[in-house]
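As you look at this complex, bear in mind that one protein chain is not there, while each of the others sits in place.
== subunit A ==
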Amino acid sequence: MAIRSFLILFLLFFLSSLHPILSLYEDQVGLMDWHEQYIGKVKQAVFHTHKTGRKRVVVSTEENVIASLDLRHGEIFWRHVLGPTDVIDGIDVALGKYVITLSSGGSVLRAWNLPDGQMVWESTLQGPKHSKSLLLVPTNLKIEKDNVVLVFSYGRLNAVSCTDGEVLWKKDFEAESLEVQQVIQCPSSDLVYIVGFAASSQFEMYQIDASNGELLKHESAAFSGGFLGEVSLVSSETIVALDSTGSILLTISFRNGKISFQQIPISNLVEDSLGPAVIIPSSVTGIFAIKMNAITMFIRVMGEGKLEVVEKTNHETSVSDALPISEGQQAFALIQHAGSEIHLTVKLAHDWDGNLLKESIKMDQQRGLVHRVFINNYIRTDRSYGFRVLIVMEDHSLLLLQQGAIVWSREDGLASIIDVTTSELPVEKDGVSVAKVEHNLFEWLKGHMLKLKGTLMLASPEDIAAIQSMRLKGSEKSKMTRDHNGFRKLLIALTKAGKLFALHTGDGHIVWSHLLQSLHKSEACQHPIGLNLYQWQVPHHHAMDENPSVLVVSKCGPSSDISGVLSFVDTYTGKELGSLTLVHSIVQVIPLPYTDSTEQRLHLLIDADKHAHLYPKTPEAIDIFQHEFSNIYWYSVEDDNGIIKGHVLKSKCTGEVADEFCFDTRELWSIVFPSESEMIIASVTRKSNEVVHTQSKVIADQDVMYKYISRNLLFVATVAPKASGKIGCVTPEESWLVVYLIDTVTGRILHRVTHHGSQGPVHAVFSENWVVYHYFNLRAHRYEMSVIEIYDQSRADNKDVWKLVLGKHNLTSPISSYSQPEVITKSQSYFFTHSLKAIAVTSTAKGITSKQLLIGTVGDQVLALDKRFLDPRRSVNPTQAEKEEGIIPLTDSLPIIPQSYVTHSLKVEGLRGVITVPAKLESTTLVFAYGVDLFFTQLAPSRTYDSLTEDFSYALLLITIVALVAAIFVTWILSEKKELQEKWR
């Protein structure tokens, strides 16, 4: 009996230690994963620095984030991501406790509680027509003891109560074609001015009683020259505008409801003409700034329409809005670039020559120019005014300057990543210790003592905290060298600002960042747009001394036929090795599977005229290329046209300029979708670097199925043109979704299937011989995920052992796309609860480990779903053999297991993409999810079968060994004794 209970105990112990772990334990959070929160490029900032309470700044950004930041450290107190369609037009603080935001083109007004970011109220504003939307929080304006917010949107002025968001009154301006420019509150009265242009040459001014919305006065005056763009407010009753040619300055005053124009040609102010001017919008009393080419001019308005140029500078300059500091006094900040420094000047609005503050701050060149400046004041210890400024740089980073130093900085460019690739770290060289692992022996011993205590469960709570922090900091994982398991890598990310970041996968710190010169605005390239990143050079066998580099492809503008720019960046140092401004455009970039002797990958760039250009432009490259000339095929998808075409190279270009790296192409095949019934909404191919371990799949009854593995497969989804809109705008009868599997060499449609009553958006992922795609089923009112697996039948009769023995099989015969394919497909659909933002699949070094789908859910989390759930061979009652194979009984919907969220409790706000990179260790894959936030983790879809996990109980192993050794000794002694006894008998 005792033995039995002991056995049970032992079994229980054993089982508990072997229990499969699908998710993380609480103390494992942050061990292999990291999460970074960003907000994006700041558009507007409002300071909230009362004497009591925490000092904070509320910002709205271009990623549609509203956030409250700690002014001392730059940390996020709270933040809300409003989503891609909810663009923020204006923010302000009302009543000292609410943050008011106007968004969605002026239709949504919200109030958030300032301390904790809870939404207090939300109201929807409508109006007769589309217009610019403006938000004004007037000071000291009350209607029946209610503070109001004035909102101009959709051609209507609304007064909204601050406390509950109720619209108190509204006034339409629909009759006129008014283009509103400013809503101005008259100081010390309840009057509001609305100024704007009508019919491009008419200046309109409305005077409105803010307490009841009554129109008091309406004046208009015509100006034959027309108006250009922005206006600058120089006093509460005067604005400055430019005429349509940009050569005449107009001072428009509307004092007491009388409009008067003053025209002053710019040529009167400056002798040399410098081309058309642009007004820099600001609201500093008495002063405004205009920009002509590279020259910025500050002009003071002196009384009755007299203007005076106070400063002319050709440095890059940014101005803040005015900040009232004391009665009747306004200060503003000015930032000028001078070499590697920036000069911050704070001036009083009426006194240009005197400076309140003048500081120079050393600025990192990689941050580029100052784009926006926001000023705030505080009272110094000596009771004088001090100033701090928040600046937004060209790379979208946010910095706080105070007392001539950068107090904190945030790398918010990382909130808008366009493309990500990875790079290996340098190999650790002998004698070079990159990171100081342990400081001294004592520390080392102490650490190990602590760990021992932890494993023996003797540690106190403080010790546990110390162990946890030691584990998290683990200097091993943020080392700057390659590791044995391939966990340490560099993530190279290209951001919208044209900056390249290298992030360490260990802890997410920025190793280097580089603002690409080629993505800098220049004469030749007006609006550079970063497109993609490609691995340019991956040193491998015979080029180990070279540093790896990446290729950044960008173009000079939004249209497709504009010239492209290439730049090459060293991934170890972040130096730009070179850049090329191309004469041709870039429509498609095809990395070829060939490398030259320095491991530079050959790339084929297709331009808008359907010429192919080979890079790098070296004789060696052309040599390699000529060899494979007839084996290069590619395809192009014309989404708007509904045509997919296949292409092949023809001959050298026959242009007037001889260019041996340019090739003519010809069309090989085309697929034309009928425009009245089908529209392309998604096309997906396999990842070019994916590794497939086995061609065959052994199924339950010892049968073999051969996967149809081709690199040239394309998945295309089309929907009815009517059904391309939002879900719910068509009936199920009018909508359908057709999916195709197309061979891109011959244009063969291998599989084609229609889902009636379904519509997009379609998210799909292609791997090995299967595609998984996600769409909406209108009949079932649910999202569905379908899987298509494609198998090769031509090799299906190779199952006979005798054939294999005698060599009568076709397994070694080459496969050609020109052969008639004999494929069969298997497919199955399942319901899925969530809508998707992104979908990816895990990839491992050798492709042996089973796959997991990584699903970016609508809740901005990443869910790992076993591919086994999306097996088309699932049936209601799988046989015993099928169960052993791992087939899960058929269910109508895919399970969402809460533990299988890769992001555990975190959210990757504004999730846009998920990428997976194989580690060297076969069981493990690295996952990087990006959006406004970044998240990185390691994933082992079949658990870490090839290495001991972090939580492996070494103590248990040790104890077992010790116990065994002891037992051996004891039994040995016993047997000796016994033998002796035997002998003495």
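In this section, a residue touches a chain if its C-beta (ideal position, glycine included) is under 8 Å from a C-beta of that chain, and two chains touch if they have at least 3 such contacts; residues count from 1.
Just so we're on the same page, contacts and distances are computed from a predicted model.
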Next on the checklist: Out of "Mediator of RNA polymerase II transcription subunit 18", "GATOR2 complex protein WDR24", "Signal peptidase complex subunit 1" or "ER membrane protein complex subunit 10", which one is the UniProt protein name for the chain not included here?
Outcome noted: "ER membrane protein complex subunit 10"
Checklist entry - Which residue, A:627, A:693 or A:752, contacts the hidden chain when the whole complex is considered? => result A:752
Next on the checklist: Which candidate, A:672, A:858 or A:968, sits in contact with the chain we can't see?
Outcome noted: A:672
Checklist outcome for this item: Out of A:170, A:337 or A:650, only one touches the absent chain, namely A:650
Checklist outcome for this item: Filtering A:494, A:738, A:771 or A:790 for touch with the omitted chain leaves A:738
Checklist outcome for this item: Among listed residues A:683, A:829 or A:916, the absent chain is touched only by A:829
Checklist entry - In the whole complex, what residues of subunit A lie against the chain that is missing from view? => result 630, 643, 648, 650, 666-678, 720, 733, 736, 738-739, 742, 746-749, 752-757, 777, 780, 784, 786, 794, 813-816, 818-820, 827-831, 876-877, 880, 890-892
